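To start, the structure itself, in structure tokens.
Omission of a single protein chain aside, the complex is shown with its protein chains in their original locations.
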């Protein structure tokens, strides 16, 4: 099924693959949700949020790329298609149309709360399965928790 | 519904909005399909395609951003959520798992053929409705047709 | 009167010249009004507006330069002197002294509404007279409408 | 004959192809004539012209590249070989040997007058045939007319 | 009237404010005159002056910005509106239409002679009133005198 | 006591040394206070202040470095140790824990008011003692007064 | 007390907070001690140490910033005020005045020995409490041990 | 024997030193083998492999440098001499002379398989001995596994 | 005939001039042939050749410029007009229309074989006539032989 | 005698001219002496001094340029010819041949002591004659005193 | 044996190949020896040598690459494997473990003396065989002799 011989046992590879695929979908969805808010936000803090959201989109896209390429490197494929993201993302759905600046902050905090909780679980399950993948997930979680703080600090 | 007063008449705004929303969804899907192939491709031309696909993803993301912000600027919202992309994109679906280099080329040519045909229609419908939006769609189509040539040239 | 032989007929040159001279004066005035607000603004959103205004000044200056050089290239001179700007600009006047952040937003939206309406007319009048000049005006209008959206979004 | 399926009808493709091939040859010849003058110019304004000519060579080379790749993208080949340029360019011939600074200015103005007139025709013929190619030709013509002004302004 | 508590006494603030407002208007007018000449100049030295004028415009714009922000920082507002510049600038007026290269040089030398004389007075009046503002005016004057030399050297 | 022979008389050196050491301690404390607020600030303007505070920390660190090296260059040592800063800084103390955005602005304005008043005195005392050191203190004060304006403007 | 909901349990958060606050104070003090030596060092190796010390100051400042922002991200505040650093740093005190190059090396080795021992303990205590914070501390310790080697190698 | 006092116990230092020295030799050999193939490769995919090999050489050299400096930092010396590499590398030998593109891919996959298996062991042995060194080896292994995937994907 | 007094004897100047003019024509033709192939190539290795050809065009253009300016510097004019290149180039002619990737490689090897043989002769004839020109030709030949190898290596 | 009308009175111009010409010669000589030492130095600190000397040469060259252009700007010519430097520089002569590192330090300290004393006098004489020139001399002296400290610190 | 047809006669190719292969091995060994010293050096001049050695490693690696690619370009393969370097390098062996700064200097001077003597011979043997390769060897030798001077100058 894959062109790459894994350097992990089958069991460790499957455990790690599940953690990476979950992270991949969440990160792609975070980048799409971030862009959706980047475009449709309005309110007194429009400009500040517009810029902040673009930074987290860039960060989420880079993280997704690292996670997907890690999956391939351990011998499984990565699935980041629109339908897969729409169906399996753990992020809360957001409505269409314009979004006020205060609602954007609430929505993003909810999204981060969900992603971070799942990332913490993935860090645990990969600890013995593959410390190399775990190290990658730890680094991404550190970044997500920093971004989450920044939205929470804006609640005032 | 929108925070922006349009400089277009209601009818022209609606015509233009439809063209821009269609382009937005197609371009986001192109970026997701491009990444999917970027990760899962294999074969003798792996490296060349892996690099080429990343360039078109970057180009599609930038184009999507311009299109979405143009929609907002004429007084409508933009919808680039995962479910919207999954449901309304005009691109052919692609399967999951690894993809050989020759299949990647076929898949991308099909995707471009579909997107370009739709873009050509959007250029026509926006000509009288909003020449400013039309100019944007013309520029994006030029880029898409250039990328399409490059995949076709690789058919050998 | 000019050192350049026009590649347009006299009538087309005069039509285009009028559109370009009008755009030049409006864009220079936009850059001066933008700087005036950049310096004298105060309020909770001081820093965000201070930065945003500097970006639009840069953009307006570049656009003015392109428009003036286009006028010269079709065989007419360009007039961007202070008195000409003060006398013929279509932008609303602004008062001197400090300006609150909310007032800055209102003033800028008024300014953009006026400039964009005039630019839309100039796009129409140059369509048959000189498509090369029209293409330049279209590009500048796209940018102006994007900047206008951003101030409107900040109304909250 | 070509590896690329055109998104244009046969008739529109042929019309557009002729315009693009004509532009390609003129632009390559402009770059060769520009270099010829860049090397062999002498006179009080040597340095200024030497630098100015290098800038237009760079500009002409980039424009030629865009035009040729556009031709390929619509399903025709591009011909920029030395003999084709020597035989079909619409630019006036220039003599060999050293060229005084004042003669260089006259020669370049003649060259631009010829190229611009042809580009204006190509803009017209591609308007309905292919607005995407037309948009490219408009942008190049704007640049050529600006460069033409600069040589005319130096006539004193 | 201002949002900023001045670190100067009322008298020193008023003296300094007058010097800064005068410098601001002169520098903005210098940037507008410089652009006017940048566009409309012709003659054998067109290219050299065209480039030189753009450099002094950039320099004048930066100086104007520093002066205006210094005014705000000592607790007064800054007035750089088109009408204020047209009415209170100490620069000689210039005519519209094309300007020969030799006339440009004469016009610029006149402009610099006027601005520099006024700047020298402002340096004197701010010496005891505010050495911080004086230091800024000294730096700007050094730059203006250097630019003035360069135009004088071109008289031949 | 120092490895450097001073180019000043003993009396002038001591006067200048006192001014420089005072400035050094205030600037280091400003950088520490700025970072403290950068980390612990919260409120609607969190992001804007978070970025603004980092800029003033950078500026204060650079100024401190210039001041300390100036002290060494005139033949005295510089003391920027934590205890020296804690004991001799003229800045008001700030509490630990989170700080709301409005409180941050008040705290920073108090800090600047105190530092600027002291810097103005140092400019006076070094005028005859060492014009080279005075010139450095003038430049730093200009920057501090500009930063102070920006916080005051945010009071709204 | 904090605006951020921690993704850690209370106990893990307190354990981690203590480790991070300790690291923060030590790193700020290292940056102040480094600057103190940077300015006051003399001796044959003055220039080499002057440059080396500036590099470690930059490194310590960056590390301090990462540690403080990590503390905020897990829901505690960070304390980097001058008095807190003076009172709770684990680095040995250094005297004021000039310092010979050989003494600088001894002082820095002592400082590093103390900081590294504490960092090793913090790595242990955060292992189960928060692997994300532990990963950050490991990275900083690697850098500190490398810098420590460089000073030891200079002992000769 | 070393100039650096280790922050590890003797036993942990020896365990870690052995892992680092093994990694150092393998990484240097990987860089030499990579260059050998970079020069002598031929075949349809020459250019792609020529470029790909240079990237992994750069990566291997950087990794070797980090590993060697880590060894010194924990108080042991590093041995990267040609004879040591020739005698103790765990990479398979390669023949001299030209190498076809398909053979290069096979050779590199073999080399990576060998290095990665050894790196995985080194990650295990350093886990309790020195988590700081382990973290470095984890990061290098992630990079090696990614490079290994890319060669495997090219097998087609 | 030339504006430059040669630092060579008449005989040496003529010998050198002939070598340089020959090199100039060959290098310009190489750049035109390279671009022709860059645009019209197709086949599995399209992308790799498309990029490789652009690099050699850039290299050939730079070399042509150096050679032409060397000719002027020794007191002769340079002739790089389209007709001169078409008539006197020593490169084999290539057909118009699309070119397969394998044919491109054969064509380029033929072109290099011809140019390099001529360059080797020019190196010999200029050895005593002008070692300065010879040094330039040696440097260009080194680059040409390296590019030639790369195409030969791709023959597989 | 000069092409520039001075904005100073004749007396002030002569006083300032003398100060600037003296500074020019000293700074050029400092750059030549610095290079002489840069090339001929030897000893344990060769590399450190070799680099340090190149930095002060760069600094002295820039300062000389500013001083000479200031002289021209106030209406006098500048004399920086080799013979003028050799005859009128106030720097002590240095011998030819190799120079040990410790001797280089002594020589440079002597050179700086002489230049700085003269610069301090020039600052005084220009205070009322031309504060703009004085400001330039103050800035250069600050830099020279900093460089002087660094050589003195290396005395050990 | 090679994929490249040589532009040299068989005899000249063999002579040149031997010179290039010898240079290649020496330069690779110089880079390995340089890194070995870069890591293991200690002493008062540690930092200066540590940096200097890294520069020569970079220089030797670049030179090796040029030499190896030149060998391929003339139709022979290049051999830079660890065992070949260990067996055929003309550099003196160095011991493992730490190396004092003064010993490093002696070792490097010995290494350079050996390499330079061999390079001088290679320059002679390639003079008639291949002036293009000779020119490359001359350039590398110039760099090696400059680096050799710098180590000798440090002997004091």
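By written order: A, B, C, D, E, F, G, H, I, J and K. Residues from 1 in each chain.
Operating definition for what follows: contacts are C-beta pairs under 8 Å (C-beta built on N, C-alpha and C of every residue); 3 or more make two chains touch, one makes a residue touch a chain.
All values reported here derive from a predicted model rather than from experimental measurement.
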{"item": "Touching residue (missing chain; options I:13, I:38, I:70 or I:122)", "value": "I:70"}
{"item": "Touching residue (missing chain; options J:23, J:85, J:123 or J:138)", "value": "J:85"}
{"item": "Touch criterion as defined above, residue of J:33, J:74 or J:105 at the omitted chain", "value": "J:33"}
{"item": "Identified contact with the non-displayed chain, of J:68, J:109, J:123 or J:153", "value": "J:68"}
{"item": "Footprint left on chain E by the chain that the document does not show", "value": "44-45, 48, 52, 150, 152-156"}
{"item": "Contacts of chain J with the absent chain, listed as residue ranges", "value": "1-3, 28-29, 32-33, 35-36, 39-40, 42, 64-65, 68-69, 71-72, 77-87, 89, 93-94, 96-98"}
{"item": "Interface residues of chain K (partner: the chain not displayed)", "value": "113, 116-117, 120, 123, 135, 138-139, 141-142, 145-146, 148-149, 152-153, 155"}
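Just so we're on the same page, only the chains that are shown with their structure count from here on.
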{"item": "Between chain E and chain B, distance of the C-alpha-averaged centres to the nearest whole Å", "value": "49"}
{"item": "Centroid spacing, where centroids are CA-atom means, of chain I and chain K in whole angstrom", "value": "31"}
{"item": "Separation of chain F from chain K, taking each centre as the mean of its C-alpha atoms, in whole Å", "value": "53"}
{"item": "Set of chain K residues in contact with two or more other chains", "value": "3, 42, 44-45, 48, 69, 72"}
